[in-house]
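Removed from the display is one protein chain of the complex; every other protein chain stays in position.
The chains carry the letters A, B and C, assigned in the order they are written, with residues numbered from 1 in each.
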Amino acid sequence: MEQIIVNGVVLAANYALIALGLTLIFGILSFLNFAHGQMYMLGGFVVYYVYAIFGMNYFVALLACALTLFVIGVAFETLFFRRVLRITTREENSMLLAVGTALLLENLALTLFGEKQRGVPPVVTGVYQIFGAYLPASRLLVLVLSALLVIGLLLFVQYTKPGRAMRAVAQDKEVTLLMGVNVGRISALGFGIGAALAGLAGGLLVTTSAINSGIGTAISIKAFIMIMIGGAGVVAGAILGGIVLGFTEAIGYALIPGSVTYLLIFVGLIIFLIIRPQGIMGKPWG
Amino acid sequence: MSATSRLITTVALAVGAAAIGLAGPATAQDNVLKVGVLGVMSGPAASWGLVNRYSAEATAQMYNEQGGVEIDGEKYQIEIVSIDDKNDPKLAVSGAERLIHQEGINYIIGPNVDTTAASIVPVVEAGGAINIPYAFSKQLYTPPRSNSVLGMIASYQAAPIIYEYLQEERGAATVSFIARNESDPLNQRDEGVAAAQELGLEVVSSEDTYEPGTTDFFPVMSKVVSANPDLIVLSGVAPADAPLLIRTARELGYQGILSTETAQDIGILNEVAGEFADGFISVGGASTPEIRSDYMEEFIERYNEVAGEWNDEAGTKVYALEMILMTLQQAGNDALENIEAYKAAMDGFSVKNPFLEEDQQLTYVGTNYFDQKRQIGVPMVVNEVQGGEFKTLFVGSVE
Amino acid sequence: MRQTMPASDLGWGQLGLTAARLAGLALLALVYLVALPVWFAGSNYILGVLTNASILSFISLGVWVTFAIGRINISQGAFALIGGYTAAILSTRHGVSFWLCLPLAGLVAAAVGTIIGIAILRLRGVYFAMITLSLTEAVRLAFLNGGAFTQGASGIVNIPRPDALEIFGLTIIPAFRGADPLPYYFLAATLLILGLLAVWRLTTSRLGWVFRSMRQNEELAASIGINVAKYRVIAYGFSCFLGGVGGAFFAAFHQNIYPATYSVTDSVNFMLYCFLGGLDFVFGPVVGAFLLVISFELLHDLQQYQALIYGILMISCILWLPNGILSLTFRRGQAPEGEEEAAAPVPDPSGKPRGSPT
Partner (left out) sequence: MSLLEVQQLTRRFGGLVAVNGVDFAVNEGEILAVIGPNGAGKSTLFKLITAFLRPSSGRVVFQGEVISALKPHVVARKGVVRTFQETTIFREMTALQNVVVAHHLRTRASSLGIFFNFPTARADEAGFRESAAEILDYLGLGAVKDAQARGLPHGYLRALGIALAMAAEPKVLLLDEPFSGMNPEETDRAVRMVQGIRDRGVTVLLVEHDMSAVMRISDRIVVLNFGTKIAEGTPAQIRQNDAVIEAYLGSEDEAL
């Protein structure tokens, strides 16, 4: 029982972190970033090379990973996303761009990094026991760092100028334009931060779960589930979604046959969305 | 010109042009022996197909530098044509047709999973080709099927032997199974469960599975470990997941034995699981240091040049091309075009295993399982990880 | 071409069958049904690829129809899987003829789709996309856990090839033998042409215009008395029917079906074909599917760079032609189905610059 709770907490933190970047981008650009999982994967590889291969400090690696993905995100927004949105006749077409990018990044990674699974030596070692439940230091570290990131982002969007601008853009582009905010810059910034968060998720989880160039799609799907539960485009919703999925999985695996668990999760999700299309805290129709 | 007519011509031109472009190269010229590799070379399972390809390319290079493979006194340069099927039956079928009909290839290595392997059966039969799948489904190899040759030890062959060893040597009495929630691993789990019950092991749990792309195995492993069995079997585990499962189990305080019936990679095990991997039991090919021959050493070097880095999965996959070539040498050069000659040669085929130090015969096996010799007699090398290296526990074999 | 039509023409005839267009299509059909098979008669491979492309187009046509009502549909893989299993179970266990399985598979898929559709079609935009994506996963897992009925992980193998189609003792279609690809090619081609005609008719008839009106503004459509819910379900059910039939074809073509035969990736691909061809053109999914399938095959020679180049090609396609390859064939600023704005400048009643409220 204790173990289930601990598992749930750790999982919830991981998942919230995975969903964060996706929901941020969706909130600001109402663009579903299919390449989210691939960005997660890239983040993992950056940490793998900087930390495991070049043997630098883990936190340096995390920083490098955040910066790399931030640049990728900004570049994507300015070079690809804007262009397509400008010349497209139907906004659905942005979905095509999303899928195309995911495919490109994945194949790029396969060519650059190869097909092998990659993991990094543990940053911290040892296993703690809390009320009879096992909690390895490595997972505790991930837990703490994700929690910090989540809080950090919440503070950022609440209290900083660009953060508030992002919230404004998410609420209503036109009005924000009138308010004289440079929506273009905010969008780019938002995309960059979203990508960086995806990368950081990968960079953190590579220490406990390793990565390979093909892991992206599976991650994206998980992230989609979570933002759908929590309500797309709402940062708090993503965290909530992560908590819900994390505990459902932890409890499900503990009580029912594994193969049925995810079937039930998906069926549950569908029914939930039918009843409440905007998720727990989302605004209708995104 | 009206919009629609323009549209129609565009479509027509596009299709026509592309289709003609497909016509591709002519069929095999003389003194070149083309061998196909068909498998998944992208996506999460990319390593399965890529290792097949790199192994084949490495072996081919080694032969070609000797002037090619000699069959009936004539030397043939070996050319490897590989195709990525993305584990998609549609692509596997067109891939097989391309290899057989465009490239004029009669010998194909792969594919990697039941879905694709089953889908190309009609194609290889109609096209008169032999293929060497790395999928375990028995239907592929039992009559009326006769064109597919299992390339490695199947889980249902390794399982009983490994379990029996653990039962007798390590006193394992209770066992739990955990599998990835996909066709091949689930089938292998079911076969493992059957084997365990056969041996009178108590199966504690077998219902636990995990999804592809799981980032945290704690929840599912917690359940498995909580029953504290003597042995936990990772059924059909991908090299990608094995180290994570091992590490998780140990971190949850599991003290018992962990084993699998599939080939693993020591590099990944060390990278991800570190010292936790110690005592992990898996099936290897010819790659474990203390049994490999100089020829195998040479192959490993070559493989590293081709692939950039060694992968122990190649330890079992090294056999496919070598086997094809050696069988062709015995069957004679009419087997190049006519696989019946090849099939005929399979029954009596026997040579010294070039990859092993000790003197051991390499033959086609599988009669006990498929009622015909439709499996490469890869020695079943059972390893245990010790201090970041595979140590051979024992070498078994399949009849 | 609109200029050549009487001013009162609705332009609904755009894809209707006028003589000139009929000729063009006949030519295309001729190339497709006669020239290609004759040209490549020797090559199982090319015929196989064309067969794949044809049925993939056929399945994607359904997705295209759901795009017509303004829904991004990522569930088509699920219905291909349902169709495939229907055919597999009927033929292997109850010895039902393939020629009966084919439509039945479509109907079962359509029935399931209709029931689910009633519930989920209220969702729009990304939310609908996501719920359909979840549906694909749910259906896959359901078949994986289906126990004896679906034979779970071991899938259903040795599905019989299409048998002879006989009516009153006389053989309409001989049984398919061996892996001879020609019969499959012709079956696929016929299906695609029928599918195209159906979708074509659907979109050019007033139903198509009802769909279009719903895509452009569901509230307005409801306000003029269109039963939006009903037509949404019709469109989705139709889409699922195509998916089911396609799945049944592949089941018989590959003679096996596994839960993994169609995954999210397939559902996404069906959607991609529509996008790449162009959402505004009935031919969109066909062009998209043929181009993607064939270009992937052509790139085999690039070996390890195949996947990469494939990705780069796709991205550049998206960047230069986000409205689909077929948008090339129409001038900029043209509306769906290639209608053109009236040549005559519009007199402004207030004599003031456009859209300047006082």
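In the analysis below, a residue touches a chain if its C-beta (ideal position, glycine included) is under 8 Å from a C-beta of that chain, and two chains touch if they have at least 3 such contacts.
Just so we're clear, the structure is a prediction, and the values are computed from it rather than from any experiment.
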*Kindly name the visible chains that come into contact with the excluded chain.*
C
_Residue of C:I234, C:I257 or C:L272 in touch with the missing chain, whole complex considered_ = C:I234
*Hey, which of C:N158, C:T190 or C:N217 is the one touching the hidden chain?*
C:N217
*Which parts of chain C are in contact with the chain that was left out?*
7-8, 10-12, 201-202, 205-207, 209-210, 212-213, 216-217, 219-220, 222-229, 234, 335-336, 339, 341-342, 344, 346-350, 352, 354-358
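Just so it is clear, only the chains that are shown with their structure count from here on.
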_Whole-Å gap separating chain A and chain C, where each centre is the average of the chain's CA atoms_ = 32
*Got the chain C residues that touch at least 2 other chains?*
141, 144, 265, 304, 307
_Give the residues of chain A touching no fewer than two other chains, as numbers and ranges._
106-107, 110, 217, 221, 259, 262
*chain A contact footprint on chain C (complex, rising order)*: 67, 72, 119-120, 122-127, 129-131, 133-135, 137-138, 141-142, 144-145, 264-265, 268, 271-272, 275-276, 279-280, 304-305, 307-308, 310-312, 314-315, 317-319, 322-323, 327
_Residues of chain C that touch chain B when the two form their complex_ = 1, 14-15, 20-21, 24-25, 27-28, 31-32, 36, 39-40, 43-46, 48-50, 52, 56, 141, 144, 152-155, 157-158, 178-181, 250, 253-256, 258-261, 265-266, 281, 283, 286-287, 290-291, 294-298, 300, 303-304, 306-307, 325-326, 328-330, 334, 338
*Where on chain B is chain A touching in the complex?*
41-47, 50, 178, 181, 186, 207-220, 222-223, 226, 239-240, 243-244, 251-253, 265, 267-268, 271-274, 308-309, 311
